[in-house]
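Taking it in order: structure first as C-alpha cells, then the write-up.
Omission of a single protein chain aside, the complex is shown with its protein chains in their original locations.
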Amino acid sequence: MSAHLPPLLAWLVAALVVAGAGFALIGSIGLLRLSTFYERIHPPTMGTTLGLGLILLASMLQFSTLESRPVVHEIVIAVFVVLTTPVTYVLLVRAARQRDGL
Amino acid sequence: MNDPLSAALAIAQVMLALAMLCTLLRLLRGPRAHDRVLAIDAMYVNAMLLLLTFGMREASTAYFEMALVIGMLGFVSTAALAKFLLRGEVIE
Partner (left out) sequence: MKRLLPYPVAWLALVVMWVVLNGTLSPGHVMIGMIVAFAGVRGLAALDVPSARLRSFPKALMLVAIVLGDIVRSNIAVARVVAAPAARRGRPGFVDIPLELDNEVALVGLACIITATPGTCWAGYDPDTRMLTMHVLDLVDDEASRRAIKDRYERRLKEIFE
C-alpha cells in the first residue's frame, strides 16, 4: 500500500514516524524511570508534543500523496491535544499538590 | 517488508507498544493515585499514536476517527479522575 509513495518521500515519512514513536517511547520510559511524581509529569508531554506532531506530519504527507489532494484533518487532532493537555495537567498537578499538602 | 515505509511503521508500532508497556508498569506500580492517573493519560496518548500508525499502514482514514475518539475519551476520563482526586466527587 505504501509502495505508491515516491522513494524519497517514503524515506522522509518513515524517518518522521520512527522519530515520533521514539520521542513517545522516551517519554514513557521517563514516566517509568524518574523518581518523584513532579519529575514524572514532564516526560509524557514529549509524546503529546513532538511524538504526536511528527506522526501527524508523516500521516498528512502520506495521505496527501496517496489521495493527490491536501489531507489536513490531522490538524484537528493537534489542535485538540494542544488545548486539552494543559487542562488535564493543571487539574492533576493541583490535585497532587493538594494531596501532598503543598 | 522490502520498502522502507512498511518496515518503519512496523518498528514504530513496536516502539509504541513498548511505550504502552512502560505506562502500564507505572499504572500498576503507582505508588499514589495521581501517579496512576498520569499513567492512564500517557497510555491514552500512546494508544492514539498507535492507531495513527495503524491508519498509515492500512492507508485508511477510518483509523483517524478512532484516534480522535480515543483522544477525547482520554481527555474526559483523566480530567474527571483528576477532578475526583481534587474534590472527592466529579460533579459538585
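To keep things simple, chains are lettered A and B as they appear, and every chain counts its residues starting from 1.
Here is the rule we use: a contact is a pair of C-beta atoms (placed from the backbone, for glycine too) under 8 Å apart; a residue touches a chain by one contact, two chains touch by 3 or more.
None of these values were measured; they are calculated from a predicted model.
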Completion exercise
Going by the whole complex, the chain not shown touches A
Fill in the blank from the handout: Residue list for chain A contacting the dropped chain reads 23, 26-27, 29-30, 33-36, 38-39, 41-43, 45-46, 48-50, 53, 71-73, 75-76, 79, 82-83, 85-86, 89-90, 93-94, 97
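In this section, only the chains that are shown with their structure count from here on.
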Practice task
Please give the residue numbers of chain B that touch chain A in the complex, ascending.
Solution key: 3-9, 11-13, 15-16, 18-20, 22-23, 25-26, 32-35, 37-39, 41-42, 45-46, 48-49, 52-53, 55-59, 61, 64, 67-68, 71-72, 75, 78-79, 82-83, 85-86
Exercise for the section: Can you check the complex and tell me which residues of chain A touch chain B? Expected result: 1-3, 5, 7, 10-11, 13-15, 17-18, 20-22, 24-25, 27-29, 31-32, 37, 40-41, 44, 47-48, 51-52, 55-56, 58-59, 62-63, 66, 71, 73-74, 76-77, 80-81, 84, 87-88, 91-92, 94-96, 98-99
